[in-house]
Every structure is written in C-alpha cells, then in structure tokens.
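Every protein chain except one is present and positioned as in the full complex.
== subunit A ==
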C-alpha cells in the first residue's frame, strides 16, 4: 500500500496493443478448433433428390387447387423421406463418434425438434412480412416445410451439438466463413440456398398475372425446395 509509483500515461495506447495481441491469439485458437463443418464422405449420395420429388409431387397432386391439404400431405411425406435422408447422413458422417451415437434417437429427435421449431419459425416469418391477419395456417405449413428442409439436416449432421454449429458459423470475416464453411458442406450450402430461395420466392407474388401459382405460399415453398436441391447439387462441384 505504501509504495508509490508514478504512472502518467494515456492508457488506451497500451490497451490497444494488448487488444491486438489478444485478437491474434484468439484467431489462432479458433482456427485450430471448430472452424469447419463435419465432413461427409460422399457428396453425390447426399444430393437431396427427394426434395425435387416432393415438390414435383405436390404440384402433381394439386398444390394450386387445394393448397392447404397438399402442403400438409407434402410435409408428412417430406418428414418420412427426411428420416431416410437423416440415416444416410449419419452413415456418411466421417467422425469417430459415429458408432457411439444412437442413430434412431438422433433422427426421431431431430424430426420432433423440427416440428416444435416450426412454431417460432412461423412467428419469424410473420415478423419478416408474412400476413398477420389471414393465411396463418398456410404460413405455419410453410414454416413446417422450411424447418424440415433447413433445420433438420443441420441438427443431424451436428448431432445436436449446437455450440459446435454456432462456433463454426462465427466469423470475423463473413465472406470467408461462407467460403470455408458453408460452401464446403453440402448440408449447410443446401440450407443456405433454401433460405435464399424462399427469400427470392416472394418476388413474383405481386405481379398482376393472376396465375394460381402466385398464391401464398406456393412460390416460397417452390423457392425453398429448389434452393435446397440446387445446394446439394452445387456442392458436388466443389
């Protein structure tokens, strides 16, 4: 207590250096740990053909005439196909932990979680501009499809280790994370393009062409499915 030392300095100067040092340290740490998505062995097998089939099927069975019913049936179909797809993902996972995982639990759990998450997702859709006063059920069905397409494969591929998922997406340079993480993983790319497709799917709605397919949310579902399918396809090329 008694010792006196004279410090007369502007402290941010020294603080800055330390910050930079800290930053570099962190970068190094992160680079080594979980900067990439789990690796899947066979990308060709992972092309989600069932998305294209399901979309075509829904159009075939009257998506435009009876939107609600067809979307619901389509979602059920998709859930079943997604279970198979999830098994495929787990088989192709290149991790040591593969044998220890309880695959049926993982798959069924991910489906159930997706069903639950579809509710907050539809709230998000409404915040982003989906109609509030009407078409609520259709918005929910859209959310259901989206959560099955986007969230479900991610849950399976990360095996519910959400912190790992979160860390792999964290970035200090967003285009870099896109290149090094999203483009490298067919599941993430497919999810990303599904979201992008849904986003773009809104555009034709206001046109005054008066076509039945312009009804809410057909264009969005189409955009989402197409995006997801293309994502799987494109990731084969990288």
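Note that a residue touches a chain if its C-beta (ideal position, glycine included) is under 8 Å from a C-beta of that chain, and two chains touch if they have at least 3 such contacts; residues count from 1.
Rule of thumb we're sticking to: contacts and distances are computed from a predicted model.
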**Asked** What name does the UniProt record list for the absent chain among "Mannose-ethanolamine phosphotransferase gpi13", "Vacuolar protein-sorting-associated protein 36", "Ubiquitin-conjugating enzyme E2 K-like" or "Signal peptidase complex subunit 3"?
**Response** "Mannose-ethanolamine phosphotransferase gpi13"
**Complete:** Only one of A:72, A:151 or A:169 touches the unshown chain, namely A:169
**Prompt:** Which of A:44, A:207 or A:237 touches the chain that is not shown?
**Reply:** A:207
**Complete:** Of A:87, A:199 or A:213, the residue touching the omitted chain is A:199
**Message:** Which parts of subunit A face the unshown chain closely enough to count as touching?
**Reply:** 1, 3-12, 15-16, 18-20, 22-23, 26, 30, 126-129, 132, 166, 169-172, 174-175, 177, 199, 202, 206-208
